[in-house]
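Quick one: the structure is below, questions incoming.
A single protein chain has been omitted from the complex, and every remaining protein chain is retained in its original position.
Take a look at chain A:
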Amino acid sequence: MNKKITILLSLLLALGLFVTGCGNTNTSVQSSSEVVVAVAAPLTGDYAQYGNAFKMATELKAREINEAGGINGKTLKLAFYDDKNDAKEAANIAQRLVDDKNILGVIGNFSSSASLAAASVYEAGGLVQFSPTSSHSDFTKQGNYMFRNINTQAIEAPMAANMVVNEMGKEKIAVIYINNDWGITAKDNFINAVNDIGGTIIAEESFIGGQTQDFTSILTKINGVKPDVIFVAAFYSETGMIAQQLQQLGYDYPLAGLSALYNEELIKLAGDTVEGLFLTTNFFPSDSDELVNNFLNNFKEAYGQDPDQFAAVAYDTLGMLAKAIEIAGEDRAAIRDELAKIANYEGVTGNTTFNENRDVIKTMRILQIQDGKFKLFK
């Protein structure tokens, strides 16, 4: 029995080596007039709004690049793949993209779970997987071809802890977090940082994303310990429900959260119940910056709506990848090396340089919802 398994495993391994071997020798055989970059994101399904933000922003950036002459005289073409934010689907797409020699780099995936699932395939195939939004600390540890364009929770959550304890001046903190990869790392980093700077966590409650709609029982429980503030490590839809149910129950606690809340839908959904909410953010449309201003105007002109932070990071992600391709030419390994070297890229989400782990450290700002709008607090 064991022998059979060993033989099977070695066969699989041999096959794997054969496939990756092919992958490494056959790059840059095509010399068409197009440069193709893939975008793998949830275009349908539960998280489609985020995938569509990627799609709109990357299409806008590609058009701008092409209008300015393309990449080394060639047209930049985007190929969209729908991973439905499903880990299996993300890995399948990764295999297809690795095998397709025309693809020079991949923008995606959206969530940490999907990105992590696909990472080993991209690494084996030697294809850049550049996620605009995966903030799980393990993502870029999967290999040399993983890049991200957003602060990890190891960076963002301590900033949020500082915001709650020092800017808001709250000491006793209750935490509600979404029970997934992202929520747990965010919560753990937040709690560690709060303990370091002298705050106290007095309650920790979790919920299952996309399934839990009723928060009254955990809010009633939290009311029993009387916190100074409720910190929410969750996305906007559930945070909106938490805020509304707090009001329905007649409790009045200030709320704070992470950049995942920076979406106009939060205010539409929760109205005045999120008034005063504090959050960290990677991107804020400020009028003073010409680059940001152009982006805002072009986006609004193209799609009739304001870009959110997901669109903004995706826009910069394609910008950086295109720059790497321009220098490296059509060779996957060279593109990876050039991308890693990019320093001080001026994008709409600020100035970006990769560290040795291909993570970025971006300055974050604090927003507060005032009079039904996101306003810059600091």
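The working rule: a residue touches a chain if its C-beta (ideal position, glycine included) is under 8 Å from a C-beta of that chain, and two chains touch if they have at least 3 such contacts; residues count from 1.
Everything below uses one rule, namely that contacts and distances are computed from a predicted model.
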item	value
Choices "Bifunctional protein PyrR", "Ferrous iron transport protein B", "Aspartyl/glutamyl-tRNA(Asn/Gln) amidotransferase subunit C" or "Amino acid/amide ABC transporter membrane protein 1 (HAAT family)" - which one is the UniProt name of the chain not shown	"Amino acid/amide ABC transporter membrane protein 1 (HAAT family)"
Which residue of A:Glu64, A:Glu171, A:Asp188 or A:Glu205 touches the chain not shown here	A:Glu205
Selected from A:Leu269, A:Ile325 or A:Leu339 as touching the chain missing from the view	A:Leu269
Touch criterion as defined above, residue of A:Asn72, A:Asn166, A:Thr216 or A:Gln370 at the omitted chain	A:Thr216
Residues belonging to chain A that touch the chain removed from view	44-49, 179, 205-208, 210-214, 216-218, 220-221, 223-224, 236-237, 240-241, 244-245, 247-250, 265, 268-271
